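Taken from a larger complex, these chains appear in their original positions, while the remainder are omitted.
When the chains are written out, they are named A and B in that same order, and each has its own residue count from 1.
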């Protein structure tokens, strides 16, 4: 995988661009085989999932986010050439940012962008805004479509939010059925209810909360991954950690592995329907950096939204003095539900690239 | 960063090669500026830290692991050309592997290599063996030397093993002083004692244990990292997850972030000695994928060593039938102490590359 600046992937490769309050955000997707059906609706559906303003749990900003395909598609089918997708930034109100433009918001990237570049677009986080993920989700929609045609399904769901965790692993069917039915994107409805309450409680106190998102990939063939540095789990870890607010990534049992014994952690092999399978899947579908054929399972720790209405201590870099900041506006009190489609997108991007690299998907022609 | 197959890094870049029981293992390191003093002793010192056979906690195999520098160094100084370093594989006894060559060891990469490649070197894990990390550690020694000359120090230590965790964060000085004094590489001597006991207890039962390793980088300048995909934490996550046995990676507070509120998780900014600093470092030295100038802190979850002497269920892929496997030999009952130098090496590789890419280290000439 190439992972550099604004580009991600090696053959199936994306480059995102755009600042939150600039003219537009978007993405160029390369490496999509020619002849695959693709329409703006395919993209729009996924973009609508990441859009804010869907419930009390996500911000109420009105982002219309209509995608336009500018290249790479001809009469509803891909050309094998780069697909540029664009979303104009509309209805942006940059005034609140004028007042705090030299006061970096704690937990945000304001300070580090300024330290690195010396000249920043302070409006709405600029390039570090969550709006950048529009490009990822749009590209992910293309990757998902390609993967679906090759038998791979990607499912994300919130497994913990505001201290409320699921108490049993939902089935694949439950995830499919329930995730879009509640604003936290939890597959267990009773837990979703509790998560919502806890999130809103913290929000009422002017605070925010974090959680854990899980992404699964089903139908992934064995043999993906390029040891020893391009291991599948290494690529997934990079992909997920590149999402803002993600502070930890675990594969399979993840951090729980620290407290297991070898006899508990190893997945025994057996034969089922003439195929070698793992009896359990604590490894999360990956051994030695190569997919086993079992579902890929990844968990991401999402930090609490850094924007909170409580006053916070910061500095004024223009005056080089300490200062206080009070953020106004409507923030996501918990970002987990909006991380779900982004994390799914990143998983799809990794797998589409890996499938092509491993010769499982033809790089030039679809179907 | 490029992260593909056997290559890691973009400018400061390494390519490792070698199978466990083949003629040799080694590495080619590119992107080292010319004129840097470098001798085989610099490399050997780090290699000796990763070598097994140092205590009851690590395997008793006698790996002499003498490094030879084959290129890129002339009269004790680097040339700016690729540095190839080689370690011959000596004293290898491949016989135990002949018996199990069609029976993949659970928790190991035997099965996935076979599924991917169809033809494998089954002796000692072949390419998936921990011996591959010799190349990483040798290259890391070069990176560490380059970083030290630019004020960056990297420190690794075991913070949890076999269920015993440290109860306070050791100081930088304690880590420096204590880590090489006990076989678990724990910076708190009293905890080291308890870890050892717990590890040996499990080993006596024919089982293995896991743990958590922390790596810190001090003196890292602000501004490293290339948003939005080449984020510093994304590159570190990939680097660490590419180490065998690592199943989770967290930055700063890592997975604990899931249960904090925004007001607890955000690091307030203040001014100290005329510089903007973070009052706390829950972010682990990275915001928005860019280094803040605070220490980088990363934690890796290490799974229990998959090789255990207890019998395990597996398959025989030649006969396509289920089978039992009993591994004989001397295995590391806990791999954490040997992960420490490897994780330090990976951190050094990421940072050396990033320092050059960000213009903090001259790519062509040293000093």
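To be clear about the criterion, contacts are C-beta pairs under 8 Å (C-beta built on N, C-alpha and C of every residue); 3 or more make two chains touch, one makes a residue touch a chain.
This one's a predicted model, so the numbers in the text were calculated from it and none came from an experiment.
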Given 2 chains in view, how many copies does the entire assembly contain?
-> 4
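We take it that only the chains that are shown with their structure count from here on.
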Measure off the straight-line distance from the CA centroid of chain A to the CA centroid of chain B, and report it in whole Å.
-> 27
In their complex, what parts of chain B are in touch with chain A?
-> 1-8, 10, 16, 104, 106-109, 111-113, 115-116, 127-128, 132, 160, 163, 202, 207-212, 222-223, 225-231, 233-242, 244, 247-255, 257-271, 274, 276, 279, 283-284, 286-293, 301-308, 310, 312-315, 317, 320-322, 358
